[in-house]
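Let's look at chain A:
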Amino acid sequence: MNHYFEFFSQALEIIVALVAAPLLTGWVNQCRAWLQNKSAPSMLQPHRMLHKLFHKEVVMAEHASSLFRMEPYIIFGCMILACGIIPTLSTRLPLSPAADAIALVGLFALGRVFLALAAMDIGTAFGSMGSRREMFIGFLAEPALLMVLFSASLITNSTSLTNIADNLTHRPLAIYPSLAFAGIAFTMVLLAENARVPVDNPATHLELTMIHEALLLEHSGRYLALMEWAASLKLFAYLCIGFAIFSPWGIAEAGHPLALILSIPVLAVKLAVGGAMLAAIETASAKLRIFRVPEFLSMAFLMAVLGMLVHFLLGA
Partner candidate 1 sequence: MTGIPSQILNLLAALLLLLTFAMLGQRRILSLINLFMLHGIVVVASALLIGYETSNHHLYFSAGLTLAVKVMLIPWILHKLVFRLKVKREVETLINVSVTMLIGIVLVIVAFNIALPVAALSSSVASGTLGIALACVLLSFMMILVRSNAIPQVIGYLTMENGLFFAATAATDGMPLLVELGVALAVIGGTLVVGLFMFQIREHFDDLDIHNLETRKED
Partner candidate 2 sequence: MDHLLLLVLVTPLLGSITLVLLGHREAAPEINVGFSLVTFIASVLLAVEVIAQGPALFIGQYFFADSLNVFIAALTAFVGMTTSLFSRPYMRIERDNGRMTGRRMRLYHSMYQLFLFTMLLALLSNNIGIMWVAMESATLTVLLLVSIYRTAASVEAAWKYFILSGVGIALALLGTILLYLAAARHFGIAGDALLWTNLQAAKAYLEPATTSLAFVFLLVGYGTKMGLVPMHSWLPDAHAEGPTPISAVLSGLLLNVALYAVLRFKGLADGALQNGLPGKMLIGFGLVSVLVAAFSLSRQKDVKRMFSYSSIEHVGLMAFTFGVGGPIATYAGLLHMTVHSLVKSAIFFSVGHACQKAGTQIIADIRGLAHVSPTVGCGMMLGSLAILGLPPFGVFSSEFLILTTAVRELPWAAPLLILALGVAFATIFSRVQSMVFGDTTAKPLAHSPALLPLFIHLGLALLLGLYIPPYMHAWYVQAAHIITG
């Protein structure tokens, strides 16, 4: 019986991820528009765009290799797997032994590598530039992310995200300065990895300032749909990692179907709040010049290391 329940919760998680990720992107866009005193498109707009793109024909460059054709599927697969591993709705997931937190970072790296390779595959200038920048940011952001995960692991003595979430839910309510530092670092890494202001403007149309968008210039039709979906899944996944570490209450424990049902609205509320805060940060910041991005990310790394050091010193 438990087995069925676990498979069911795993499948539910993946379906929820697939459905909720574009909604999340729409919600963030809405909040941003409201904060900037503009009228917003509806929250279903990204879904409609995906629907439109899937029905369009693919136009590809002549000299594109098979790598370019495989890449959207690989990346989409990585993101789906990531969303399956992160405990969004429940902490009993059959897929979770596949990867702990550190391997999760590796999974994201895999996606990033293929993204960069595919953009360089076509050989355009903007593609190469975007790849270089994407790898640059990834290279700086990964240590920070790892440090954040280490801090959480040190407190809970485990690197598996489900165990971390479990452990942190059951602790008495206390203020952990090390987690506060880690939270700040994680937010900064989230902004960098998901191509948000202040690192990259997702709504820009100026190619010279693009980082993530430049990698998507050559895609069209269903490939573009898969890539956009993968990007929103990545944002969803990052937010859920944040929730698992910093506010894990509401995630269903093993074997409680009612808790599983309840965890969906809890997740929705958390995503709404998280998305609104993300929109607020984006509105309040200006986009950094590219040579200031290393400073931003080294600040994130620094916060994460400080969190670890503070944990060692204060035992908190």
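For anyone wondering why these and not others, all candidates are chains of the complex that A comes from, given by their letters.
Everything below uses one rule, namely that contacts are C-beta pairs under 8 Å (C-beta built on N, C-alpha and C of every residue); 3 or more make two chains touch, one makes a residue touch a chain; residues count from 1.
The structure displayed is predicted, hence computed values, not measured ones.
As listed, 1 or 2 are all part of this complex, and the one touching chain A is 1. The part of chain A that touches candidate 1 in the complex is made up of residues 174-175, 177-178, 180-181, 184, 294-295, 298-299, 302-303, 305-306, 309-310, 312-316.
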